[in-house]
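Removed from the display is one protein chain of the complex; every other protein chain stays in position.
Should a chain be cited, it is by its letter among A, B and C, assigned in written order, with residues numbered from 1 in that chain.
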Amino acid sequence: MSTVNPAAAAEHDHDHDDHHGHHELSFIRKYVFSTDHKMIAVQFLITTLLMLLVGGSLALGVRWQLAWPWQNMPVFGQMFGSEGGQISPEFYTMLFTMHATVMIFLVIIPILAGAFGNFLIPLMIGADDMAFPTLNMLSYWFMWPAIFFFGLSFYFGGAAAGWTSYPLLSALPEAAPGSGHAQNMWLVAVTFIGVSSMMGSVNYMTTIINMRAPGMTLFRMPLTIWSMFITAILQAFALPVLTAAGFMMLFDRAQLGGALEGIHTSFFVPSGIVVNNAAPTVGGGQALLWQHLFWFYSHPAVYIMLLPAMGMVSDMLAAMCRKPIFGYKPMAYSLAAIAGLGFIVWGHHMFTSGMNPALGMTFMVSTIMIALPSAIKTFNWIGTIWGGKIRFNTVTLNCIAFVSQFVVGGLSGIYMAAVPVDIYIHDTYFIVAHFHYVLFGATLFGVFGAIQFWFPKMFGRMMSERLGKIHFFLTFVGFNGTFFPMHLLGVAGMPRRYADPYIHPYLEHLMPMNQFITVCAIVMGLAQLILVYNWFSSIYWGTEAGRNPWNANGVEWIAPSPPPHGNFDEVPTVYRGPYEYSSPLVEGRDYLMQTEYLPPPGSDDSGDAADDQPAENGADES
Amino acid sequence: MSRIFWCLFFTVWPIIAIVVCAISPAMDWAFPGNREAATPLGQRIDDLFFLITGIVTVTFIGTMGALSYVLWKGSKNEDEKGWYSHGSHNLEVIWTIVPAGVLLFIALYQLDVWAIYRVRDHENRDVGPRPSHLVAEVTARQFEWRIRYPAPGTKFTTYKQIKAWLAKPHAGDVYAVNKLFVHLNRETLIYLKSADVQHAFFVPDLRVKQDAMPGQSIDIWFTVNKSGKFNLTCAELCGWGHYKMRGEVEAVEDLEARLKELKDLQDYDGVTPPGTVPAGASEEATP
Amino acid sequence: MTSAVRTLTTTTLAAVSLGLLTGCGGGASATPTVTYKAGGESGADSGGGPVTQIDGTGTLSGTIKLVGTAPTPKVIVAKGTAKRDTNVCGAEVAIIDQSLQVGEGNGIANVFIYIDKAPPGAPIPAAPTESAVFDQKGCVFLPHAMVVRSSQTVLIKSQDDAGHNTHTYPGRSRSFNGAIRALERDGVPLIYNKHERTPFPVKCDMHSWMQAFHLALDHPWGTITRADGSFELKGLPATELTLRVWHEKAGGKGGFLERKLKVTIPKDGSATVDKEFQLSDFGL
Partner (left out) sequence: MISGSRPIRGPGSDPAEDNTLTTRHSILRLLALLPLVVGCADYQAEFVNDERVAALETTSSVAATNLTNSLNTHFGTPNALVAWGALPIEFGEISGTVLSATGNSLRVSLEGDPPTALNHVAVVLETKTPQNRMASSYDADTRILTLTEQEAAPAVTPGTPLRLIGHKLQAGRRLYMQHCMHCHGVTGDGNGPTARYIRNHRFNPLPRDYRRGLFKFTSTKNGFYASRDDLRRTVRQGLAGTYMPSFLLIDPDELDAIVEFVRFLAMRGEIERRLLTHLAPLMPTDDGDPPKDLQSLEKELAVDTFNEALADAASLVAENWTSADAPENLVIPTTARLPDDEKSRLKGRNLFISTKINCAKCHGEGGRGNGGFLKDIQKNPETQQNYPTPGLRDAWHKMIQPRNLTSGIYRGGRRPLDVFRRVTAGIKATPMAGFATVPETDRWHIVNYVLSIPIDGAFFDEHGHQYHGGDDSHADHDHPHDHEADKPADKPADKPADKPADKPADKPETTQPKSAKDKK
């Protein structure tokens, strides 16, 4: 079992503490360029929440245009408003492109892996910090160049080729207003994000493999850690492809200027294409290639954006229902299965793209099969709630929302897994509805729950339940009001990315529904301010939380809240799995922490025979 | 109190969702014009759609029902501990096998449609096109559809001839923009090209969608079996004017005559003896 | 806290409702108002007052001279070095820049001297029936400057065995851009249908250096100076007149040398105007 020598770790750990006890770290080292995984996590969290607001308001701009086309757009209209107070169509394309970009690259991926991964991994496996603290710091600070370059992209007019950046629209500067330097900046920024998350994933894998506390066998790891682990693997394997594709695209673009001026490869650019009376392109590239490369990353990325939330929700549900997770191993296995299958389904984004139709069949089957592990997880979550003692607090609500929204997102996925049906709904609002149900409905509700759940561990204070519930209610209602009707829009044949769908007669009658959607979207958007308020006010005025406010089992709950540098008073020793709620072994309380030693020792953990630590009976279902 | 509220909350919203879907056809939120597809294949796609909808609805009701049930029970669970269970192996097996079966069924059931839609014809291209084919070249560009028909009366017997025709403009070609005429009840074979960036040829009423890739000539075929005009839109982001690409596909009985008309229009030299001057010829010029 | 929450939620809802229910003018779908303004009514004052007939005419003559030594006009196409149409353009003589031609006695040629508007009450003689000829030879317009009546026909001819086109840039009349075939001798008719306020360029796009200046007047009282800078205007109405003196190089890019040159024409007599201009007046 690959665990660091506890003794060594302990000593190391202690003199660490003494060391730090004596002289305080400078402000910069403590709060800015901190190598403490908790501080980095909080930095990630705050940054991503900020970006959440940015991306959200971009989305509101999109919604405004769809509800009241060419009307004076508030804020955006004033800030970048073009002639006549109405926005221009290319500004609209920029809006949704940057919305997707910000939300995916600057919010969801970093908030899961960056914020919660960073915070939870060492705490949950009982390590004093990440394996590579400095690398960890860098992975946060590499996000800022990305943010800077995205900002620069705005400055140059904003990349406007969609977040998928299909060539030739994105490859030829003449093709679109946003395809000039804005696109270069976009590509550079995405590369930086890639570097950032790559650093993260390497760090997570190493930490999880090497730094688990004594007794923390693989099958005693909380599902959060499982999901983080698998996510890290996904990233490590998928990201290089995107980075490579990004560079290929950069080299394809002639107007790079400077040292790269001469390169002007044509990986994606076919010859003889004349865009807007510019000189015809040379060199037989293939635009389809980009789609393959891009989706080879971006489909796994969908799971990068989902799995950690799944893991965290599993932990939270168990804690909130006071009940062991239902089917721990199937949960872990299905996580792995999703990750594995996730690598061979990218083609389902390309059913209409003109790739060999025969390929469509294979991708269809694999895509449909990936629904299976998702289904298993869903049933297991319901099973977890089944027979539990449920307290309807904000955490529970968000977790249940996660499950139910994930069901909707998963089921609507079956439509587009079926190729012939996908032919019709591809690139319509049905797709928009689908991935918002998965990425927002599922992931973000999971994140909201996780914030509420681990906030006391982060800041030593509880978040306001009442505000949390209001926020949840408004968000949930606004969310469903916003995205559920989009299924219908899609079935009605409304394509995505239309600045003004209503010039097409068969879409005119959808305007009222779009207006309704926008109203809901604005409600949802404003509701997020409540979260922000709740967050900051709770930091100052929240009620004090002890070490284990939720009576949860995880290792992280034996650490002080907030945990000091080095996390634990002494190296924790793990005796059982994390889900021993309502265990009959203890009287008077319905939780049994992973680190509690209970004589007499029971039979060995079936998970791994090599474990030298005594373990509890039934730490895993057998 | 709040317990009941939240239980109801999680019970009611799925019901609302289902109701909304149920009334959607009545509210004209379903397929365009609430019409069935205008191509036989499209109708099969619709059937598939409704089949999946059926399965999905059942699953949805099931899951949501189960969820609300366990919530209801769990939230009014009075004993001081929850049910200490790590799951059930049998259940796991059941809810692995059953969904797998259903999913596999969906996967296999639809293969046929897809095969007809693209793969099968795609495989045996060596057979010549059926004489009933209308061949047309549709070139998408920012932001319009440029259409080229072979001279009226042209009959292609081999794909080689078609390729030759596609290769360069020919005398007597008929040009049009944004309005595509197709045979009624006969197969239409379209070669889709892009003059600049990627577009997508999307005719909702026909359930036809195909991306136009720059540098490629992609063939799509369909048979319209309902006369009328169908909206043609672009479904792949193609620049700032993406939404401007409004076109129309019209299925007509006598296509030859219609093409002839277009041709006359196109050959108009301003002094054609009165009577044969096509309507609006003085104003219209073909692109 | 609770009060905060209540206020917070109410403000939020207020914000939403207020934001969404505003119709928002200014955008595309806002209906503009339309007010009607009857036509003609802004036609302003047309003269007004009784017009006193001007009877009798006089003559105006004079010279326009340059102070200082004129720069030697630069050669545009040396003899036989034309890039195209070598057999025609500058075949016999080199093509010289004609924009500022100074004759003996430093007289400036091709200066337009005209009355902008015919003085009210002056009888306007009918336009000559014979048409003016505007010719081109060796890829040079002949003449370089001409004044015609606005109803008069100008025949565009060509002695060159190469195609030309004549592209006019009038201020008020219909512009004309017509190809002139090689050796066009019977001439392409061109009529300036409007009175012009200033001379305007006439170009040939095929030979970028070819340029002439025309002036179309609805009265006969305009002329250009001869090679020695002298000019003569006969039959001017005997009254105080405002002359305009225009040259294509004035101010470097063409304009008035004198915008209001007041002269009084004695009945049956003659007046003289001698003007001198500095090089600076020509942007040199």
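We adopt the following convention: a residue touches a chain if its C-beta (ideal position, glycine included) is under 8 Å from a C-beta of that chain, and two chains touch if they have at least 3 such contacts.
Values in this document were obtained by computation on a predicted structure and should not be read as measured data.
Asks: What shown chains come into contact with the chain that's not displayed?
Replies: The omitted chain makes contact with A, B, C across the full complex.
Asks: Please identify which residue in B:R44, B:R141 or B:R207 touches the non-displayed chain.
Replies: Going through B:R44, B:R141 or B:R207 one by one, B:R141 is the residue touching the chain not shown.
Asks: If I consider the whole complex, including the chain that's not displayed, which of A:M103, A:A161 or A:I273 touches that chain?
Replies: The missing chain is touched by A:I273.
Asks: Considering the whole complex, which of A:A161, A:I325 or A:I522 touches the chain not shown?
Replies: Considering the complete complex, A:I522 is the one touching the chain left out.
Asks: Touching residues of chain B against the unshown chain: what are they?
Replies: 139, 141-144, 146, 148, 166-171, 175, 177-179, 193, 195, 240-241, 244-248, 265-272, 282-287
Asks: For chain A, which residues reach the chain that was dropped from this view?
Replies: Interface with the chain not displayed, on the chain A side: 50, 53-54, 56-58, 60-61, 69-86, 88-91, 94, 151-152, 154-155, 157-158, 173-174, 177, 180, 272-274, 276-280, 282, 500, 503, 522, 525-526, 529, 532-533, 535-537.
Asks: Could you list which residues of chain C touch the chain missing from the display?
Replies: Missing-chain contacts on chain C: residues 4, 7-8, 11-12, 14-16, 18-20, 22-40, 42-45, 82-87, 99, 161-163, 165-167, 169, 171-172, 174-182, 184, 188, 194, 201, 203, 205-209, 211, 248, 251-254, 256, 259.
As a working rule, only the chains that are shown with their structure count from here on.
Asks: Distance between chain A and chain C based on Cα centroids, please, to the nearest Å.
Replies: Each chain reduced to its C-alpha mean, chain A and chain C end up 70 Å apart.
Asks: With chain centres defined as C-alpha means, what is the inter-centre distance between chain A and chain B in Å?
Replies: 32
Asks: What residues in chain A touch two or more of the other chains?
Replies: none
Asks: Touching residues of chain A toward chain B in the complex: what are they?
Replies: By the definition above, chain A touches chain B via 88-90, 92-93, 160-162, 166-169, 172, 175-177, 270-276, 284-288, 321-328, 330, 352-354, 357-358, 360-361, 364-365, 368-369, 371-372, 375-376, 378-380, 382-383, 385-392, 397, 400, 403-404, 407-408, 411-412, 414-415, 417-421, 423-424, 426-428, 476, 480, 484-485, 487-489, 491-493, 495-501, 503-506, 509-510, 513, 579, 581-584, 590, 618, 620-621.
Asks: Which of the residues in chain B come into contact with chain A in the complex?
Replies: The contact residues of chain B facing chain A are 2-3, 6, 10, 13-14, 17, 20-21, 24, 28-33, 41-42, 44-45, 48-49, 52, 55-56, 59-60, 63-64, 66-67, 70-71, 73-75, 77, 79-89, 91-92, 95-96, 99-100, 103-104, 106-107, 110-111, 113-115, 117-119, 122-123, 142, 195-198, 200, 202, 204, 207-211, 213-216, 218, 231, 233-244, 246.
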